[in-house]
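Shown here: the complex without one of its protein chains, the others still in place.
Now for chain A:
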Amino acid sequence: MNREQVSRVLQQHGAVMVLGVLVIVGSLAFDSFATTGNAASVVVSSSFLAIIAIGMTFVIISGGIDLSVGSLFVLGGVLGAYGSQYGLVVALLLPLAVCGLVGLLQGLVIARTGMAPFIVTLAGLLGVRGLMLAISDEGATTYLVEDRAFAALGQGNVLGLTYPVYITIALSLAAMVLLQRTGFGQNVYAIGGNEQAAALMGVPVVRTKVYVYLMSGLLAGLAGALNAARLSSGVTILGIGMELDVIAAVVIGGTLLTGGAGGITGTVAGVLLLGVIQSLINQVGNLTSAFQQVVSGLFLALVVVAQRLLSKAQRLT
């Protein structure tokens, strides 16, 4: 392998490799780390972030960004809990419909007007947060999950892993096929790689972008609803600022913030990495969870520098 190929492999699979190394180091250093209980807790708590990150991966590969997902996650939770009084179907469809609609609108504005995704979805973040506060009486009303079946969706488990973990796995596999093996996936890469060229090559740029933001909104709403089912209530404070964790996980996973390259495997690894780092810091004991953010931040900075160097190496050789 030459330098270029090594760089490419590191870019695409670096997150998986680092994840492997961290798990091994953690297992050797801490007795309580390599237990099934700990592994399950990392996986379970990561699953919600992962669902949102799948949508974000599509958005970022297409050359965009979606800041509204944190707010949509919270809104999805509140709507899911609220809707659960009318049964499982409403509890799932209500958040999907509202969050999907927000995603669709953002996508239409971005794709049709050419406005910067950063600004459009920042507006979405603020607007959706306001909407969430309005239906929860400024956060004073916490809707409790009434429907047993809905609660079971978030809490039930098979082989020590809750249903949301299996849903995440299924969604990840579907997303991989969608991204790698369909025309839509190819169009997402093409738009992020060179939008002008993609248009000249006959890629439906507007439609593809709209779908990407629609998908991101739907997945954020779904994750919120599942989280509400897990907690048995629509919590109005958890999830604020979550969009940044999601973006960090996607970037750590090797997806280029400039678009055009990346993948679902890396994103899942990126999400797990954040979870493992938190778990390791918990093992150290006397460190607070705030310290976890410092480490995550440093790690993200390292990844970004490494990506810059790697993409340079790939272009030069």
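The definition used in the following text is that a residue touches a chain if its C-beta (ideal position, glycine included) is under 8 Å from a C-beta of that chain, and two chains touch if they have at least 3 such contacts; residues count from 1.
As a convention for this text, contacts and distances are computed from a predicted model.
Colleague: Given the options "Hydrogenase-4 component E", "Sarcosine oxidase subunit alpha family protein", "Succinate dehydrogenase cytochrome b558 subunit" or "Sugar ABC transporter ATP-binding protein", say which is the protein name UniProt records for the missing chain.
Modeller: So the chain that does not appear here would be "Sugar ABC transporter ATP-binding protein", according to UniProt.
Colleague: One chain is left out of this view; which of A:Thr36, A:Thr113 or A:Gln196 touches it in the full complex?
Modeller: Considering the complete complex, A:Gln196 is the one touching the chain left out.
Colleague: Among A:Ser27, A:Ser41, A:Gln155 or A:Gln186, which residue is in contact with the omitted chain in the full complex?
Modeller: If we include the chain that is not displayed, A:Gln186 is the one touching it.
Colleague: In the complete complex, which positions of chain A touch the hidden chain?
Modeller: The list for chain A reads 4, 8, 177, 180-183, 186-187, 189-190, 193-194, 196-203, 260-261, 314-315.
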